[in-house]
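Only a single protein chain was left out; the remaining protein chains are all shown in position.
Should a chain be cited, it is by its letter among A and B, assigned in written order, with residues numbered from 1 in that chain.
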Amino acid sequence: MGAVAAGAVVWPLIQQMNPSAAALALATTETDIGAIQPGQQVIIKHRGQPLFVRRRTPEEIKSAQAVDVAALPDGLARNAGKDAALPASDANRTIKAEWLVVSGVCTHLGCTPTVSTPSAPEGEYGGWLCHCHGSAYDTSGRIRKGPAPENLHVPVYSFMSDTRIKVG
Amino acid sequence: MRLALRIILAAGLAVGLTGAVSAQEIDTHARAPKHVEYKFEGPFGKYDRAALQRGYQVYKEVCAACHSLKQIAFRNLMDHGGPEFSEAQARALAAAAKVPAGPNDKGETHNDSGEVLTRSAVLADYFPAPFPNEEAARTANAGALPPDLSLMVKARHHGAAYVYSLLTSYGEKPPAGFAVAKGKYYNPYFAGWNIGMPQPVTNNGVSYSDGTKASIEQQAHDVVTFLAWAAEPKMEQRKQMGFAVLIFLLAFAGVLGLVYKKVKGEYALK
Partner (left out) sequence: MSGPSTYNPKSGIEKWLDQRLPLPRFMHDTILTFPTPRNLNFWYTFGGILTFCLGVQIITGIVLAMHYVANAGLAFDSVEKIMRDVNYGWLIRYVHANGASMFFLAVYIHMFRGIYYGSYKAPREIIWILGVLIYLLMTATAFFGYVLPWGQMSFWGATVITNLFSAIPVIGPGIATWLWGDFAVGDATLNRFFSLHYLLPFIIAGVVGLHIWALHVPGNNNPLGIDVKSPQDTVPFHPYYTVKDAFVLVLFIIVFAGFVFFEPEFFGSPDNNIPANPLVTPPDIVPEWYLLPFYAMLRSVPDKLLGVLVMGAAIVSLAVLPWTDTSRVRSNRFRPTMKWFFWFFVVACVTLGYCGSQPVDATIAGIPAVWIARLASLYYFAFIYPIMFFVGLFETPKPLPASIAQSVLGDKPAAAE
């Protein structure tokens, strides 16, 4: 009985250190994506960090899927919602091919890469170019050239409907 | 025909890519700052009052358009060990600046056009920021964020020499093979060599009230002195107290050393 009492006293003291209700409320972010046009990206703030939500054109999807994964500088999918060992194929980094949701934090030193659009290309791979030190990402958010060590991370997210996603 | 086009395309790509590759192979680490000496460096250093006042003028007329200095208040312009403007001068400098006014009697903070209501600053006010938030600052500066300068001299290795080198090097031409990024400017003292800030300090860009010739080097020297003070207003007090403390401690050590020798002879060696 003494042990039960001791446990009952100690447990709240330990549990109070876990994220509070306020922190948990901010842990997920919901966004409407219905207004985004193909070839367009919006940047949303999730847990204080930028997140890219990009609606890809058919050309961008095709070029993302055609890349030889074995030749990539970083061969891992970096998808928080999937197994850590999965290779960096486009399918392992997306739920619906038309939508790419990736962290907007360059994996080198944390700058926000600039998106490449057909009218204003950035970098040679059609995805993003980070202006801080020259890291270039492709249309699946994978690092192709430059000092960044990893592909842009894919967060845990899901489609609440065709026009709304929930991240985190 | 198609094959020839393909070959030309491939050749063009090859040249383009190799060009890009050799550009990437240039080491774009920031150059070590220029060797400059300042009167405030070293154990006997003091801020040059006239340089501080001129430096304030450079900050106000050149830098304050984009860079905030949020740790400095108008009252600090009167500080001992600082620019030491008189109270009248400091009040006048404050009155010339506009700061957001709090809610008026009706509780309004903005006028009908949506602009923030302002009032003249007083001595207790901190220097107003040029932009209300980071997003506005980036929009006005092609996506780059001009950092607050209050601690810039302490926030870089050899901060004073760094800022001076940065300000006085815009005339340099980039080396062959280095392509300056779109919308940026070449400065070899900045890491990566692509800086978002256009040349801020120009020859005679400021007309000093004490008549000093406002060359680029002079303005840079003065504004760096001012920023060094802004980063550490208590430097002169620190060094003065340091001398007093060290002299006392040396004397104290001397006395204790003599006492120790005596006690050792009396107790430990008998």
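Operating definition for what follows: contacts are C-beta pairs under 8 Å (C-beta built on N, C-alpha and C of every residue); 3 or more make two chains touch, one makes a residue touch a chain.
Given the structure is predicted, the values throughout are model-derived calculations rather than measurements.
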Full-complex contact with the absent chain, from B:H80, B:K106, B:K173 or B:K270: B:K270
Sites on subunit A contacted by the missing partner chain, in the whole complex: 14, 17-20, 23, 27, 47-50, 105, 108-112
Absent-chain interface as seen on subunit B, which is shown: 43, 71, 76, 147, 150-151, 154-157, 159, 191, 231-234, 237-239, 241-243, 245-246, 249-250, 252-253, 256-257, 259-260, 263-264, 267-270
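Throughout what follows, only the chains that are shown with their structure count from here on.
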Subunit A and subunit B, separation of their C-alpha mean positions in angstrom: 36
Interface residues, subunit A side, partner subunit B - complex: 114, 124, 131-134, 145-146
Residue ranges of subunit B touching subunit A (in the complex, touch as defined): 20, 24, 143, 181, 184, 192, 194
